[in-house]
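Missing here: one protein chain of the complex. Every other protein chain is in place.
Naming follows writing order (A and B), and every chain is counted from residue 1.
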Amino acid sequence: MTANAGALSRTAFPQIDGLAYGGDYNPEQWSRDTWRDDVRLMREAGVNLVSIGMFSWGLIEVREGEFDFSWLDEILGLLHDNGISVDLGTPTASPPAWFFATYPESRVETAEGTKLGFGSRGMVSPSAPAYREAIARISGALAERYAEHPAVVMWHIHNEYGAPVSQDHSPASNVAFREWLRERYGSIDALNEAWGTAFWGQHYTEWDHISTPAATPTVANPSQKLDFHRFSDHQLRQCFITERDAIKRFSDLPVTTNFMANQHGGVNLWEWAKLVDVVSDDHYLVAADPHPEVGLAIAADLTRSVAGGAPWMLLEHSTSGINWQPTGIAKRPGEMARNSLAHVARGADAVMFFQWRASRKGAEKFHSAMLPHAGTDSRIWREVEKLGADVRALAPLKRSRVKADVAMLWDYESFWAQDLEWRPVDDLDHNERVRAFYERLWRDGFTVDFALPSHDLSAYPLVVVPAQYMLRAEDAENLTRYVENGGTLVVSYFSGVVDENDGVHEGGFLSPLRDALGVDVEEYLPLRRGTSAKVVWADGSSSDADHWQEHLRVSGAEVLARFGEGGGKDLPAITRGSHGSGHGWYVATRMSTDALADVFRGVYADAGLTPRDLGEGLEVVRRESDADAFTIAINHSETDHELAVAGEDLLTDERAESFTVSAGTVRAIRTSRH
Amino acid sequence: MTANAGALSRTAFPQIDGLAYGGDYNPEQWSRDTWRDDVRLMREAGVNLVSIGMFSWGLIEVREGEFDFSWLDEILGLLHDNGISVDLGTPTASPPAWFFATYPESRVETAEGTKLGFGSRGMVSPSAPAYREAIARISGALAERYAEHPAVVMWHIHNEYGAPVSQDHSPASNVAFREWLRERYGSIDALNEAWGTAFWGQHYTEWDHISTPAATPTVANPSQKLDFHRFSDHQLRQCFITERDAIKRFSDLPVTTNFMANQHGGVNLWEWAKLVDVVSDDHYLVAADPHPEVGLAIAADLTRSVAGGAPWMLLEHSTSGINWQPTGIAKRPGEMARNSLAHVARGADAVMFFQWRASRKGAEKFHSAMLPHAGTDSRIWREVEKLGADVRALAPLKRSRVKADVAMLWDYESFWAQDLEWRPVDDLDHNERVRAFYERLWRDGFTVDFALPSHDLSAYPLVVVPAQYMLRAEDAENLTRYVENGGTLVVSYFSGVVDENDGVHEGGFLSPLRDALGVDVEEYLPLRRGTSAKVVWADGSSSDADHWQEHLRVSGAEVLARFGEGGGKDLPAITRGSHGSGHGWYVATRMSTDALADVFRGVYADAGLTPRDLGEGLEVVRRESDADAFTIAINHSETDHELAVAGEDLLTDERAESFTVSAGTVRAIRTSRH
Partner (left out) sequence: MTANAGALSRTAFPQIDGLAYGGDYNPEQWSRDTWRDDVRLMREAGVNLVSIGMFSWGLIEVREGEFDFSWLDEILGLLHDNGISVDLGTPTASPPAWFFATYPESRVETAEGTKLGFGSRGMVSPSAPAYREAIARISGALAERYAEHPAVVMWHIHNEYGAPVSQDHSPASNVAFREWLRERYGSIDALNEAWGTAFWGQHYTEWDHISTPAATPTVANPSQKLDFHRFSDHQLRQCFITERDAIKRFSDLPVTTNFMANQHGGVNLWEWAKLVDVVSDDHYLVAADPHPEVGLAIAADLTRSVAGGAPWMLLEHSTSGINWQPTGIAKRPGEMARNSLAHVARGADAVMFFQWRASRKGAEKFHSAMLPHAGTDSRIWREVEKLGADVRALAPLKRSRVKADVAMLWDYESFWAQDLEWRPVDDLDHNERVRAFYERLWRDGFTVDFALPSHDLSAYPLVVVPAQYMLRAEDAENLTRYVENGGTLVVSYFSGVVDENDGVHEGGFLSPLRDALGVDVEEYLPLRRGTSAKVVWADGSSSDADHWQEHLRVSGAEVLARFGEGGGKDLPAITRGSHGSGHGWYVATRMSTDALADVFRGVYADAGLTPRDLGEGLEVVRRESDADAFTIAINHSETDHELAVAGEDLLTDERAESFTVSAGTVRAIRTSRH
């Protein structure tokens, strides 16, 4: 079951035995002696794939148009001789010093007019003609030389598109923005209408008068800013396509680029997934999160969902602490393996790290690695070796597919729009809402597919909508049909507000879902910070809520609970509409994962779902191949749990009718489907 | 009684029956069908005045010098046909795209050198010659065309001068600043003396070496910054005058512009009030304020005071929540009416909103309106209709004047100076002090006129000085004479510090008021944050205080209380001087509204004032015409209160010897003065 109808049906994957295991490898930082040490240790750890070259433009194209492939020839040969395959990167995420010096006008310009220079991780303007030309040249040159190299099994274009900067106000960006808008709108009148330029006197008569939304006296036109988000994403995709096409002229190997799923909101992965042969993701635990395994699950489910359910590659994660968060928390013993195998459970057929060997210099020397500064006499190295063996043992999982229970909407464009300025309060947080609802499902043992509101959702008994501020009329119709045909829909507050141009729907807030839900919204009633919006149920019991209330206008829904405090006291808080043969629930306030349990009892009943009574902290996901089912159980807790699944644990070769999943460990049980 | 001697005696007011009721109307955002809907609903709601055109420059002057008045003709005709008058705006607060494209050098430049572009609410440099020329042209063109239009009853120049930017560091601003300084000082020596340029080596020998106080290595010369405030205000006033004079060539209708009283500190309304025919104000509740009705009262009293006591127009407020504060709190049922009528109580003869119909697009679509997104089947619309009827019923109030009891000083120039960097602590807050003292008076039932220290204050029994950091010697003499002649003066700490150039008075802090108060200040003793400055009275009782202490030098005053804690322990805290036949009180620490009650018992006794024992949350203000007195009572609380005033309630037509003011409601009692 997959919701991402737009994604290509995928069979591409790099030619490797079993699952991929390895990481980013930056031989340019090390001596030839270290290279030999590296390949020996890679073999010890079971590494079968490394990503190479992402930051070596200046060492390959040493002057504009002048190439030196010697060191790359050498390391590829050495790796190949040792049976290690290569995911060969294009180095376009960081153009060399000579590029910045020759084409200073290609630099990214901030909204305040500061030009961002060389000496960092140095992206330039994705709209700069000189950059487009240069990336085609370097990508093509690499592909031409290494298309037939026996070590190379995949192309890795660029690195983390959109990081560290995704928006650019340089002159080139302004020119391209105007072209993009002309393409999008056809006429200046259409643009004026879409952007609502009548407000605050922003009417345009000439395309040339339009600029990127750089610094202005107060907030800029929100529709313009939303389009600038779309444009910025589009320009990055054009860069990707430029490189991909340059490579495809010489090579048929699969092409990927590393996404950042839920960790970078600047690019619309639903569109990007259509462009790659294999979907890949980078994921880093959020140190401040007391339950980072839930954030990890969201990332993995989202990656799999944009991939249309196909196996994907975890191209980067960390063996332990990272350097760029305020507090870089080290992973506890066993945590790295739990993280890695949780990604596998949710569809990854590759477990890769940033990076193989910790860098002695540069900005990320305090980022953990497979081979730490402390060397092989270290906890991390011993766990890396053990994980290599585990990954090898999981080869039977390859190409099997994850079985999801529930769909949840995740719409980058809506998030971009919601995050603009001057909403009713300044701390509406879609990620927080997604997390609260997702964690409810995670704790109840359900696996989630993410989807767009335009997707065919008919196969899911339940669709959860935590934050869909922007909802096109036709997408609202899609959701309405879903309910009409028997589906159960749960919608959270501040959804269904605007159309694709950030214009409030005629008829008012939530009006496009009035039929599906039996309510719409008369007025938003944000709460004074620090106050409560208690929810009182018909039976007199209550649930905690805060931050937000709405004044609902009920047109047929059953009012299940009302507000017990706040400006909305006595007004409806939670409603259940009936439409066709399905039900539309609406939650008009902010409820925590705990409090949502009171809502979801009824939701599950409507959807015909039964929560799984797993032990606390036990994560269980199912992958299926034609012949087998695989149950991966990860125990994040400090107590042992029982798992009532019969079969063979691929990690220990044990066979049993049920298994104990010891505290902190993982089981991967294979069961025949026949 | 009025303190603003500088204000013109005013009789001008737009020709409308009764009080004005309506709001900003932006027909350019809507279809012709919606226009017809709008005028029908305006009539239903009792709207008799709308403000039009403030953001439509580009739709009128479609190319430089090329005008299209067709749509404006049409909507003015439609409004007139429906009996709705028009406050016609000049659209100069947001020049069109073609202006920015043609005159990019006119853009505002920040202190850091960023040029602020188009696409927002787009003010340009008020000093730019191209802008001055353009505003004269558009204002004149509008006046020429519509001077005789029967719908038009008033001119509304620009919008909220000073917002969103009031200071500009562009080349044009630098040129104009130098001209302004040359005018002000005559000689470069005089400037060096005024600015104290001997400090830190800032001596000037040439006018051309002077620039606006843009980015510097550390804090800039405070006298220069103060003059830049004055200059910036002056330039905006010159823009106003340019437009006003262009209009007056064609029209005798009253001219206004919408002030922001206590909500934007960038312009000196005492000076602005001299330039307009009618004073107008915009006011928005501060959502974070638990008692926003007190802030509203300050705004209204200040507006009336700068108007010299003449009736004024509330040109903008909101029907409910607003979008540009961190948390946009919706108004509770009845709150909009209480707000509107509190403005009327304090002198407004117009109740207008931003805006008539909620915008579907743009930056302010989450700002409430008279006609909300939810349409007419909504609480807001029903209250708007009800308020229209109430306003109509209050027609007898028209042109009556508010009776104030007490004067309080409010000096924009002093506030500008106090807010500069490197005062003894970085969180001295004049607004906080004004609020604390004002709220004391509000709770005790007194109505306040605001005044400058140069005004004739002799008619007031009590003058309160919450924050007068800058005090010219001649103004100190005025206050001293006030005391000498029997007045009661209450002065709060950090007053009387500097002269008009931000130079400390010779003789030390507070020395200009030494005669009036019988104390001056030897040294400031700010408190470590989080510590207390308890005040202990002669009888051993104590009052809370914090943040600030002073080392007073007593020269004749009676020491009423001393500090009980902090670095100033045992030093005098509250003193009462006697001078001539009056008394000068000094409060050398920060006391809350509650604690100030302990001070004001004695102050009222000296001033011969008796606090009114109104119920908690009952606001009572008196307006008087030649024939009648009007007592407006607004009950902000959730309990009913009694009002011992005999007469006729204009809102209900009830007549009685006394009235119950029910929780959350308003009474407007007319009593004959004869």
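Going forward, a residue touches a chain if its C-beta (ideal position, glycine included) is under 8 Å from a C-beta of that chain, and two chains touch if they have at least 3 such contacts.
What you are looking at is a predicted structure, and each value in this text was computed from that prediction instead of being measured.
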item: Residue among A:Gly83, A:Gly117 or A:Gly556 that touches the chain left out of view; value: A:Gly117
item: Option touching the unshown chain, where A:Gly83, A:Pro150, A:Gly375 or A:Gly608 are the choices; value: A:Gly375
item: Which of B:Glu44, B:Asp81 or B:Glu112 contacts the chain that the document leaves out; value: B:Glu112
item: Residues from chain B at the interface with the omitted partner, ascending; value: 112-113, 195-196, 198-206, 208-211, 213-224, 421-427, 501-504, 506-509, 520-529, 551, 553, 567
item: Chain not shown, touching residues in chain A; value: 26, 28-29, 55-59, 62-63, 91, 93-98, 100-101, 108, 110, 112-123, 163-165, 287-288, 320-321, 323-324, 326-330, 332, 358-366, 368, 372-375, 377-380
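The criterion applied here is as follows: only the chains that are shown with their structure count from here on.
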item: Computed distance of Cα centres, chain B from chain A, in Å; value: 49
